[in-house]
Structure formats: C-alpha cells, structure tokens
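One protein chain omitted, others in place.
Labels for the chains are A and B, by order of writing; each one numbers its residues from 1.
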Amino acid sequence: MSERCAVIGVGQTKYAAKRGDLSIAGLVREAAERALADAELRWRDIDAVVIGKAPDMFEGVMMPELYLADALGAVGKPMMRVHTAGSVGGSTAIAASHLVQAGVHERVLTVAFEKQSEGDAMWALSPKYPFQPPLVAGAGGFFAPLIRAYMRRSGAPNDVGVRVAVKDRLNALRNQYAHLQLADISPETVLSSPMLWDPIRYLETCPSSDGACAMVLSNEANAGRTSRPPAWVLGSAVRSEPAVFAGRDQINPRAGADCARDVYRQAGVTDPVREIDVAEIYVPFSWFEPMWLENLGFCEPNFGWRMTLDETTSLSGRLPVNPSGGVLSSNPIGASGMIRFAEAALQVRGMAGEHQVDGARVALGHAYGGASQFFAMWVVGARKP
Amino acid sequence: MNYAVTRMLAPVRLPFVVTPGEALSRFLSALVEGRLIGERCSECSKVVLPPRGACPTCGIATNPRDNVTVSDGGTVVMFCIVNIPFEGQTIKPPYVYASILLDGADVPLLHLVEVPVDKARMGMRVRAEWAPPTERKPSLEAIRWFVPTGEPDASYEAYKEYA
Partner (left out) sequence: MRDVAIASFAQATFERSSKDEVELLVDVITRARAESRLSKSDIGFTCSASCDYLGGRPFSFVSALDAVGAWPPISESHVEMDGAWALYEAWVRLQHGDVDAALVYAFGRSSQGNLNQVLSTQLDPYFLAPLWPEGDSLAGLQARAMIDAGVCSEDEIGSIATPRYGDGAAAMVLVAGPLLERASNAAVIRGIDHRIEAHSIGARDLTRSSSTQLAAEKAGACRRDVDVAVACAPYAYQEILLRRALSLTDRTRFTFLGGNSVYPYIVAGLSSVGEAFAKIASGKALSAVAHATSGPCLQQNLVCLLEVQP
C-alpha cells in the first residue's frame, strides 16, 4: 500500500426516531459539516465523496447519491455509492480509505445514513413477494432462531442478553448523540418488556433511528496539518459468504472469523483481547455481543457469554464493548456500521467525551449484514503505523 | 404568514411483474404436484433447496438433470416464536417459525410448525401438511405448515452442524 490513511474528522447527527426538522439532504449535511469542522477543512478541500446506505426502499429514493450530490458538495467531483446490507457503513468507510491508500485522492469525505422515519423499514426488509408466504417480518424473526441455537450450543445462562441490553443503554446515557436515553433501564425493565420473537425481548432489540455519520479520511501529508490527533487505519478488511449452503455455521460464520484474522494481521495484533483497548461491535440484538466476541477471536467458542457476565465488556472492564451505547441504542441502519468505525476512531483520538475509555490506543470497528454473511472491520490506532 | 411544513405525503406505488427464473420455476411447479425438489451439485454433491440455478459454494451452474426429490419430513434445527403482528401476516401470533432440515437435503427450509408454542423444541421431527391439490399454488404456501410426527426427537449430535 503506497499511502497511510488517517481519520482526521468525525461528524454525527443526533440520532432519533424521527428527525422531522431535517430533510434527507439536511441530515447527511449535518454529519458532513461536523466532520469537516473537526478536520478543520472546507468543502472545497474534499477530493471525492463515498456514500453508503442500506436498501433504497427504506426511504423510497432510488440511488439517492444522485439527489445528494449537491448537499454533499460533490458537484464536479467523483461520488460513489456503496451498499452491502447492514455492513454498509463499514464497507463504505473502507472503500473511501482505499481511495486514499491507493494514492488516488488525498482527502475523502465518507458518509452513511438512514432516515427510517421517511419510509417503512419493516416493509422494505420483507415486502410481500410471490412464491414466498409472509411467515416473519423484519430482522428479529430471522435472527431469533440463531440466538436460541447459540444458547443451546454454548450453555449460556438465560440472562446474558439482559445484561448486554442494560450495559449498552447505560453507556448510551454518556453519549449525547445516542437515540435511546433510558435512565430507568434495569434487568427488571428488560425482563418485563414484551417478548417479540421468543427468545428476543423488546428491550433486547435495536431501535429504528434517523441519523447520519461522516468521516474525513486523509493521507499522511494532510493528516499532520490539523490540531486534533488523527486515528490511523492500521488494518481493514471485508469478507462475504453465501446466505445458505450446506453445513453453514450461521452463529460463528467463517466470513467473520476470516475478516477478523485478516484485519489483526494487518494491524500486527496477535492477542486481540490484550492488544485491543476498546471495540465497537455491531450488536443489533443483545445476544450478538457474546456471539461476536467468539467470532472475533476475543475468546474460545462458547465462552463469549462469560466475558459479558464477568463485566470484561463493561465500560470499566478489560475490553469495553460499545461504550457509545452501540446499535442497541442508535440504529440508523445504513449508518450503524460507520458509527462503529467512527466511534473506534474517536476513542483512539481521545475524543469520545463522557464515554471515553481511558488510555485507548488501539480500537476495533466492526459491522455485519445480510444473514450474518457480510463483514467489514477496521483497526485504528493512535500511533502512526 | 409563516407556515411550518412538518410533514408531506408522497406515496410511491410501482407495479412489478416478477419472474422466478428457471430453477425456481421447476421447484414451484413441483410444489403444485405435492413434491419438494432440490438441486444436487455435480461437484460437491450437496443438495440445496429451493434451487438457485447455481451451487452457492462451488459457483457452477446447475441444470434440470441435477434435480432430486427431497422428503417432506425432517427435523427442526432452529426456531423462534413469533409474538408480534405485522402487515400481510396470514396466521395469528403466537406461532412457531422454524428452520427445518428435510431428510435428503443439506440446507434447512424455513416454514411454520403447527404445535403449541410451549411444546416447540430443537430436534423435533416434523412432516409437511400439504394444502389440498386443488388449492395448491406455485408457492411455499402449497405447504400449510409442518406438524410433529410423534417420532422420537433427533439427537443434538445428528443436526448440530445445522444449528
């Protein structure tokens, strides 16, 4: 790789069930302007724009990059649109970082968004389609059987999901951008919330949010020009596997494990649980925290739930997971992956505010999508590689 | 006068005539006859259903000669209980939505299991309950749901690769 790449600006909108004060263009612009301000740059300093979001049907706008070219200052510049299901926020950031690493551009703006209040995401995820009876709707119905199978396979006690649901919402209270601000969250409130897709309870699922996240990525020459510290991209990787095939392990998918191995190798990480200071992991249903801890190699298979129970993953633990409150607290679907990547960058820049992990130097950002089959990850660090 | 526009309705209604493709067509036609067919890959020998016209792992094309009939009986390898209503739902919650590994297939099929929700379990043996021949459409709705056979449950070892 010819060029180093650094995150020099991060911008997030306030996440909410409905941002009725903003159009789609206004939403992406709010995030982008904050990222530019953080990077101490102006619109004209940006060479190219890479935008990502989940299915166009969520808002009913086909190929929205066309309509958003003006709002994102892309007129006369190259603009690309990535879509890799739930992992899209991560893979969009990676596609943008490749433009810098390849030496094609010096400063790239990358943005991901979803404005779920302007459409019906549940419908868009499972539209009525011939040949296939409507048995289940939304992502919860798809992932609930996997969670039950994980509980069986690992022998995890029933309350692991509840613990994650509480931990992430308590973390969200420290994050001004988080959608859910549940001051009264407790194991009791989670347990008494409705069982939607048994074994998933309402408070063990992510909300549906409006929001956008943006980052300014830069090459080494420009990274040194800002007053705030950059986050260096130490490694990045994507992996995909088919949704259905014989003998597929959907709970611990090989694509995720391969992706993690690749990204650690690039970053020189040999013992992830010791060398990674904080992780922002895509956890849309609480039980996915222990499942992904195993997939990411932070522990042996079937041991992830112990890291949750012994508070390794709490804000003051050895490996804090989702100090921002995670997807469980804010979920503008297409942006959720980029938020993980951006939060990882904020942590190693020491700019995560009240949810800052003390002394974080190396952080993992993780996103997944589809039937647990698309993965995007990066490791960022405070020290130049 | 100042008007604050806080909301506008812009309905989108677009008709599509979707076609299932050749492999899935064969599968749907067989459903009307009360049969389930899968595709056996000529390279890895795995049987996948519904057929896709290609082996998802080998990436080679399949053809009508690769079609094999799969049993309509199998094992529940994973499930959840759906408690929430949604638009277009044809049965009243709560109900059991399951991943069923049919005998002779290498990937599970997703369908309903008609069983009291507190009786649902992994490993349960089930069989398809077909709609009467005159009511069968080329859709998985040709199978109403799966019902328990009463056979002893499959051992976890026998299906854990699929769960």
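The rule we apply is simple: a residue touches a chain if its C-beta (ideal position, glycine included) is under 8 Å from a C-beta of that chain, and two chains touch if they have at least 3 such contacts.
These numbers come from a predicted model, not from an experiment.
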| item | value |
| --- | --- |
| Shown chains that the omitted chain touches within the full complex | A, B |
| Residue of A:74, A:190, A:231 or A:321 touching the missing chain in the full complex | A:74 |
| Sole residue of A:56, A:159, A:275 or A:311 that reaches the chain not shown, by the stated touch rule | A:56 |
| Residue of A:30, A:114, A:168 or A:241 touching the missing chain in the full complex | A:241 |
| Positions on chain A contacted by the hidden chain, ascending | 1-2, 23-24, 55-57, 59-63, 65-70, 74-85, 91, 94-95, 98-99, 101-104, 118, 124-125, 127, 129, 237-243, 245, 253-255, 258-259, 370-371, 373-374 |
| Absent chain, residues of chain B that touch it | 8, 10, 12, 14-25, 52-61 |
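Assume only the chains that are shown with their structure count from here on.
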| item | value |
| --- | --- |
| Distance between the centres, which are taken as Cα means, of chain B and chain A, whole angstrom | 30 |
| Residues of chain B that touch chain A when the two form their complex | 6-7, 10, 12, 18, 20, 24, 28, 44, 46-48, 56-57, 77-84, 86-90, 94, 97-99, 106-107, 110-112, 117, 122, 138-141, 156, 160-163 |
| Interfacial residue positions of chain A with respect to chain B in the complex | 20, 60, 122-123, 126, 128-138, 141, 144-149, 152-153, 194-200, 242-249, 251 |
